[in-house]
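Quick one: this structure, given as structure tokens, is what I'll be asking you about.
Every protein chain except one is present and positioned as in the full complex.
We call the chains A and B, going by the order they appear; numbering starts again at 1 in every chain.
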Amino acid sequence: MAELTYREAVAAGIAQELARDESVVFFGEDVAKAGGVFKTTVGLYDRFGPKRVRDCPISEQAILGAAMGAAMTGLKPIAEIMFSDFLAVCWDIVANQIAKTRYMTNGQISLPLVIRTANGAGSRFGAQHSQSVENWAMAVPGLKVVAPAFPADVKGLLAAAVRDPDPVLFFEQKSLYSMKGEVPDGEHCDELGKARVLREGKDCTIVALAAMVHRALGAAAILESEHGIAATVVDLRSLVPLDTQTVLAEVARTGRLITVEENPRLCGWGAELASIVAQECFWDLEGPIVRVTTPHVPLASADLLEDHQVPSVDRVVRAVREALS
Amino acid sequence: MDVIMPQLGETVAEGTVLKWYKQVGDAVRADETLFDVETDKVSMEIPAPAAGVLTEIVVPEGVTAKVGARLAVIRAAGEEAAPSAGPSAPAPTAAAQASAGQASTTQASAAPAKSGAAPASPARGSAAAAQASTAPAAAVPLRARDGRGGPPLSPVVRRLCAELELDPGLISGTGPGGRITREDVLLYAESRRPAASAPAAARPPAADAQTRPLTLVRRRTAEHMARAWATVPHVMQAVEVNFAAIGALRRAHGPGWQAKEGFPLTFLPFIARAVCLALGKFPELNSVFEGDALRLNSRINLGIAVDLQREGLVVPVVKDAQARSLAELARAIDDLSSRARAGRLVPDDMSEGTYTLTNNGAFGTVITAPIVNAPQVAILSIDAIRKKPVVVEAAAGDGIAIAPVGMLVQSFDHRAVDGACSASFLTELKSILETRAWQDELRLEGSD
Partner (left out) sequence: MALTSARRPEAAGAPGAADAVIDRETRLALYRLQLELRYCEKRAYDLFLQNLIKGTSHLSLGQEAIAAAFGVAMRPDDWTFCTYRGHAHTLARGASMAGVLGELMGRQIGLLGGKGGSMHLTDVSHGVMGSYAIVGAHLPIAAGAAWSAQYRGSGQVAVCFFGDGATNIGAFHEALNLSVVWKLPVVFVCENNQYMEYTPIGTVTAVPHPAADRAAAYNLPPILVDGNDADAMYAVAVEALRRARAGEGPSLIEAETYRHSGHSRADPATYRPAGELDEWMKRDPLVRYRARLLEQGIGEDVLSGMEREVLRKVDEATQAAKSSPPPSIDDIEKNVWADGGSAWRN
């Protein structure tokens, strides 16, 4: 086991896959020589050279279009979109082309590509550089969607994404780049579509994703020590494929679901989960399903405002206590 | 999927199917009670391992089958003839289901049993794929309210009340605002459930009020007692024990103990501890008479008889009592007796006993000659402890004092040991109880 930061795990994951498979290539804006604006890809250019690690112009449509063209003709590209907000700039390529082409061509075209991007708030970058947009991708059929919360999962799920034969959007949470965590030594490849139960408690099930996983864990600790409430915490890890079995099992056990989502309120990923639980687990529910989300407004830049908007540990604690009262 | 004979206890190899609650062709919900099975130690309700239709009953009522044998077949929702083509979730076997049920009942009382509610969801997931949002098809309609002005019932409470045919108006709610929780329902259901399989409907007398059919436990008790009486030559011996010292300790430490442990500190743990110490010196009384040999047990597994009032007697066992401290014995005894009264004992709770205590004193008797719990060779009755005048010897002259005094009465198997052995044991027991430095044991407890 080694201790890596979340950002180091990104580079480690890409490096592992570049080393393993000659058809893997990596490109994006400022990713090669500069090592990435978030310093997530430091060292890759030096190790693998300009043929496999490429800098691109500011051309999101060209970047993802090229990823698609390369993927359909024998390569396994990893493309970076610097801020997940910029996916809107090339959303045609993501939603109309990449997501739909295998289906429209009845299986003729394969697109084994990964789009990795820096997602989420907390860095005071303002409304257009702080969004969590994994729910956009979840809403388009034909895209796999992953959002790791821990360095080990960054490496393991990125490897799994690269090896997956389908297009995967890999959402890194920029507020987590500095966090440290244990990462297994040697080759590490995890599995898409598998949630992880991080903590067991009989009173409620809190399901969270990416940065909100840590808020959920913090809240669970306070709930236990100060309020005698034992919470189960589930790290969803993938939105598509969605590990509904784990969530349903945990909610059946505890009778309660609380989600913690960084998306704005409407159509966050938790809405779908709540709907599935309400339909398939209704007769095990002790009380209403509660979603803790960012309010349905753009994110503000001032630190006080942004911190108030994104679900905090306190807000999760309060929501759980209210739900159980 | 196959419904198989579950593992009902470590030493149990087979069970008898007592009653099927479903007929071939009936729809079955996951965790709905499917059949009753009986072993020589216990009878249990077994839930269905998956939702679907009961397509075959292989082992009918009254027939015995080995653990693991196929008893019935359920065609799970989404299956054709072959195992499920639904989402790839492993469906729990009846054995896994039963052991999950057992596991939950052996948890500490803080988390009361959720019978069958635990790993239900894999099956529920695959069932859900076929039948999303189906309200439980209960014989009793769903009730939305408890009928006494409490808050609306949650979905899980509504379902359970319907499935278990309970009146929510009779269930006390421990949730916020007096809300009935899932645990409240399950606790209530467990407390009402007799160990026997006879449904409540059969209980109220019909035309003839004088006939009371025997419950399963009563029947088993009857058989056991008759056998023991017939084969064991019983001899009864008693000692009178002065419990003054222990009584004083109880007065001094009792309130603190109660506050800390949540249950009172009675004489029973002291007696249990003393019995273990005494049996250490007289291992023949902790043995099994095997016809041509006396098998001495290295462990003292102390049975504590618990009276279930009209429901009969059960004897849960504190395993390895010799290794337990006074406080540990007290906790174990309290736990077992609480669970016995709540009907939440499992077969392993009642196995491998080597010596038995029976607390008849709770009912006020002076002296009781108990029947030996064969194949054990001895049993001790603890009769009422009452204030009596006692003679106190002193150099200055004898006097009379008032002390709590009670009889300890041992019945023993005269094939295994003689009177001298038993008597010596009893005097040793008396000595320990009257003269041991019990405060040291209590003080040690206080410091942890």
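Here is the rule we use: a contact is a pair of C-beta atoms (placed from the backbone, for glycine too) under 8 Å apart; a residue touches a chain by one contact, two chains touch by 3 or more.
Bear in mind that the values here come from a model prediction, so they are computed numbers and not experimental data.
Of A:70, A:176 or A:252, it is A:70 that touches the chain left out of the display. Of the listed residues A:162, A:242 or A:257, the one in contact with the hidden chain in the full complex is A:242. If you put the hidden chain back, the residue from A:35, A:142 or A:270 that touches it is A:142.
Not every partner is drawn; the one left out touches chain A at residues 25, 51, 54, 56-57, 59-75, 77, 92-93, 96-97, 101-110, 112, 141-142, 165-166, 193, 240-245, 276.
Please note the rule applied: only the chains that are shown with their structure count from here on.
By the touch criterion stated above, chain B contacts chain A in their complex at residues 87, 89, 111, 114, 117-122, 124-125, 128, 132-133, 135-136, 154-159, 176, 181-182. Interface of chain A with chain B (complex): residues 202, 244-245, 248-249, 252-253, 255, 279-287, 324-325.
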